[in-house]
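Below is one structure, written out as structure tokens; comments come after it.
The complex appears here minus one protein chain, its other protein chains still in place.
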Amino acid sequence: MQEKKNKSWLSFLLEVIVLVALFTLVQYALTVGLINQSYQINLVTMCINIILAVSLNLINGFTGQLSLGHAGFMAVGAYVSVILTNFMEMPFIIGILGGCIAAGIAGFIIGVPTLRLKGDYLAIATLAFGEIIRVVLQNIDYVNGPAGIVGITKLTSWPWLYWTAIITILVIVNLMNSSYGRAIISIREDEVASELMGINTTKYKVLAFIIGAMFAGLAGVMYAHYFYIIKPDTFSFLRSFDMVVMVVLGGLGSTTGAVIAAIFITFLTFGLQKYAAMRMVIYSLILIIVMIYRPQGLMGSKELSRKTFSRIWSGKK
Amino acid sequence: MLEFSQQIVNGLSLGAIYALIALGYTMVYGIIKLINFAHGDVMMVGAYVGFFSITMLGTNIVVAMLAAMLLCALLGVLIEKVAYRPLRNSTRIAALITAIGVSLFLEYITVVVLGPAQRVFPQSAFPIKAYNLAGLTILNKQIFVFVSAVLLMLILQYIIKRTKTGKAMRAVSLDMEAAVLMGISVDKTISVTFAIGSALAAAAGVMIGVYYQTINPLMGIIPGLKAFVAAVLGGIGLIPGAMVGGFVMGLLETMVSGYGSSLYRDAVAFGVLIIILLIRPTGLFGKNTGEKV
Partner (left out) sequence: MIIKRNKMLALLLAMMLMMSIVAGCGGQAEEEQPAADTATIPVGINVELSGAVASYGSNARDGAVLAIEEINAAGGVLGQQLEALERDCKSTADEALSVSAALAGENIVAQIGPLTSGNVAGSTPIMMENKIPLIAPAATAANVTVDEKTGETREYIFRVCFIDPFQGTLMAQFAADNLQAKTAAIYADTSSDYGKGLAEYFKETFTEKGGTIVAEEGFVSGDRDFNATLTKIRGTNPDFIYVPGYYQEVAPLIKQARELGITAPMGGGDGWDSPDMVSVAGGDALNSTYFTNHYSSQDTDPKVVAFVEAFKSKYNKEPDAFAALGYDCVQLLVQAIKDANSAEPVKITEALASITDFEGVTGKMTIDEQHNPVKAGVIIEFKDGVQTVNTRIQP
């Protein structure tokens, strides 16, 4: 027993060391100037995409509720945080918290009524809500309507991005390993059965929705404070589609898959920049081919964890 | 009152187009439970076929429409064979992503081949006449769109209710496995469904060309989305639902622009959708079947 405890402590320590080492490595490369500007931006997009994909995976993958309105929550987070940091001149951390909370509240308001719907009806309702958020933002003069807010102070930096992405992953991984997570998965597998087992399915669905929305808001905050400008069109349903693509490509219900797909899509988009008008044709073909040959996504519903590595390690021995 | 009647006329023509596109969505959904996001883009291809048929071959509008319907029917069958059939037994969301992929592919291959700029439907193909009925302006193109849409819907209704193919479609939609046991070729039936749905979309595409005169590679996105909303509004998978949903959507948008603010038009359309879904979660005409355990 004691030995086991020691071992888990040891692997926890190892995990922390790996995370910190990775962070320091990139931070060092950044300060020394090893990473050029172009790759810096990709690093930023990558982290934002990871937060988005992992959080949407909680809703679409683990809970099994198809949401097509994730960009709407991202918009709420982005706008609220910019109002806090730029219009009211509050510190960044207040902007982050405010953006997340506002997106969470939006998630609650949208989730409670719509999560009664099932399957495609839910999908279209969330898509509709996402679009409503965009149209409403277009009509608010306080945030400059369709032209959006220009000249947002750049506050997002590598440490913020890295640690918020890590926190997103950790929160969702731990949530899924808790009793909450098991309840959430039971809803995906069989909603009626889990209800019969005494699980309050509505509660867990709304909970997953709110958490997902909060992290989408977080991604919005990070986005707004890096890219200098936000406008309602930035958060159209096409961006929601991009996120769903990442989640499905990675494998529904696999956090590892979501992370890998987010990295993959980021670099794919970047790599295709040179092909000008052909880029979207190539992108769409890759999408179709991957889906036909691997409809369960790159990872299926499997995860990579330290257990996997140790198993491979011992297996080889 | 006059203004109101005018808005009704405006709304009905817009609604007819939405209804035609919505029909294709609903038929495909009814049979393989797939939200075919590429449907709006098939409509775009139809519009281009019509355009080239008129400008390069010099055909009249009816021939152009038939040509567009025929070619898009083939395109629909091809899309289903290549992109959706391999995924029939995997998750629906995987098929959905493929549909998004097909949609992007059709849009951008058109951009690459034909350029992103809009094309103008020649006016000579359909000279506009305005009729004045006691102050009410009705255009011949509005009559054309409305009449041909209703005609196509009647033909569709006939095919589904009275022919063997229609019976097969209904059977597959109701229970695919049982249909197979009954000796119905599911593959063939699904192909036919895609062919008919795509042909209707192509007709709508040519109508948009006539009605609004300009077409471009990205023209399918917004009407596609609106038509999808219309299909859900009426109860997705139900053919009368899609027709009514299309007209409701057209009238609603027109009324919001006419009497409210055009800026909130899309928000109101989506808002009404959400309210209807919350009150009647299966749309206006959908039957609420409890989940089988």
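Think of it as A and B in the order they're written, each chain with its own count starting at 1.
By definition in this document, a contact is a pair of C-beta atoms (placed from the backbone, for glycine too) under 8 Å apart; a residue touches a chain by one contact, two chains touch by 3 or more.
Values in this document were obtained by computation on a predicted structure and should not be read as measured data.
Within the full complex, the chain left out of the display is in contact with A, B. Checked against the hidden chain, the listed residues B:147, B:222 or B:275 yield one contact partner: B:222. The hidden chain makes contact, of the residues B:59, B:91, B:157 or B:213, with B:213. The chain omitted from view is touched by exactly one of A:102, A:176, A:214 or A:299, namely A:299. In the full complex, subunit B touches the omitted chain through residues 3, 6-7, 10-11, 14, 108, 111, 115-118, 120, 123, 128, 130, 137, 139, 208, 211-214, 216-218, 221-222, 253-259, 261-263, 266. Across the interface with the omitted chain, subunit A contributes residues 36-38, 40-42, 45, 138, 145-148, 150-151, 154, 223, 227-231, 233-234, 260, 263-264, 267-277, 279-280, 298-299, 302, 304, 308, 311-312, 315.
To be clear about the criterion, only the chains that are shown with their structure count from here on.
If you average the Cα atoms of subunit A and of subunit B, the two centres end up 33 Å apart. On the side of subunit B, the complex with subunit A involves touching residues 29, 33, 35, 83, 86-87, 90-91, 93-98, 100-105, 107-109, 111-112, 116, 225, 228-229, 232, 236, 263-264, 266-267, 270-271, 273-274, 277-278, 281-283, 291, 293. On the subunit A side of its complex with subunit B, the touching residues are 60, 66, 113-114, 116-118, 120-121, 123-125, 128-129, 131-132, 135-136, 138-139, 191-193, 237, 241, 244-245, 248-249, 252, 277-278, 280-281, 283-285, 287-288, 291-292, 295-297.
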